[in-house]
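Worksheet for the structure shown next.
Note that one protein chain of the assembly has been removed; the remaining protein chains are unaltered in position.
The block that comes next holds chain A.
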């Protein structure tokens, strides 16, 4: 009996050991390894940067980039203070005039200071979202139509194949000219540079969503289609009750690919269209050519990367929320 007891103890001990080693392994893969990767990258970057001399001085290392990030933040707050001060002065002036002349209609003028780094991030996000949403609204229905009908697919497929590989930079001049020709108003709601950038994003965002939606829809299980036929669901009910829910995963795969592409395209489009977002920031710094420019561009590069990553996570969260299969492995 004592032998049995010791056996039980030994297995319990072994179990504890494996448990703790499993835990250690998890920490290693989840925290330590990414951290090591990051450190190695920073070291390599710092050591290589020193040896690259450009006409704008030494290539910025992590330290310079860090300090420029700080500068960009202080500049942002300084600019905000200036704006507030401007509005305060304007209010005081208007009040003073109202006292003298009660019939006076106060004029409110907008502050016209330069856009800060954070304003530019906001503009970029807004622009990419508008372009992406337009693309999705177009691509998902067409994708569903292609997935449902082989004939529609055959008709549209050549167009998809031809336009899919086109670079945004080839579209941009055409979009610019069309926007200037078509969008003519005295009181424009959007600036032309914004429309040009957003539409260029749209043109490049269409394809992954369209293709993935079509594939998802055409792979619906025949059994579910038969259920729909036996129930005599109308075309519309078939799409909303059977087709959409079962192809949600593929639609979202397409949407995530599209958003990723859209974000990349946007930076290039903003550079050329001069939309006041991150692309214009990079371009302006490059043209400016001060000794800090490269470090500031590097800040933008990192911010662009982080935002791209966060956009993808955001889509993943939306997918989790919308998808019925909460156990599906999403990555």
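Going forward, a contact is a pair of C-beta atoms (placed from the backbone, for glycine too) under 8 Å apart; a residue touches a chain by one contact, two chains touch by 3 or more; residues count from 1.
Methods note: contacts and distances are computed from a predicted model.
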Per UniProt, the name of the complex member that is left out, chosen from "V/A-type H+-transporting ATPase subunit F", "Multicomponent K+:H+ antiporter subunit E", "Transport permease protein" or "ABC transporter ATP-binding protein": "ABC transporter ATP-binding protein"
Residue touching the undisplayed chain, where the options are A:115, A:156, A:215 or A:233: A:233
Residue in contact with the excluded chain [from A:49, A:145 or A:242]: A:242
Per the touch definition above, residue among A:46, A:224 or A:264 touching the missing chain: A:224
Absent chain, residues of chain A that touch it: 221, 223-224, 226-227, 229-233, 237, 241-242, 245-246, 324-325, 327
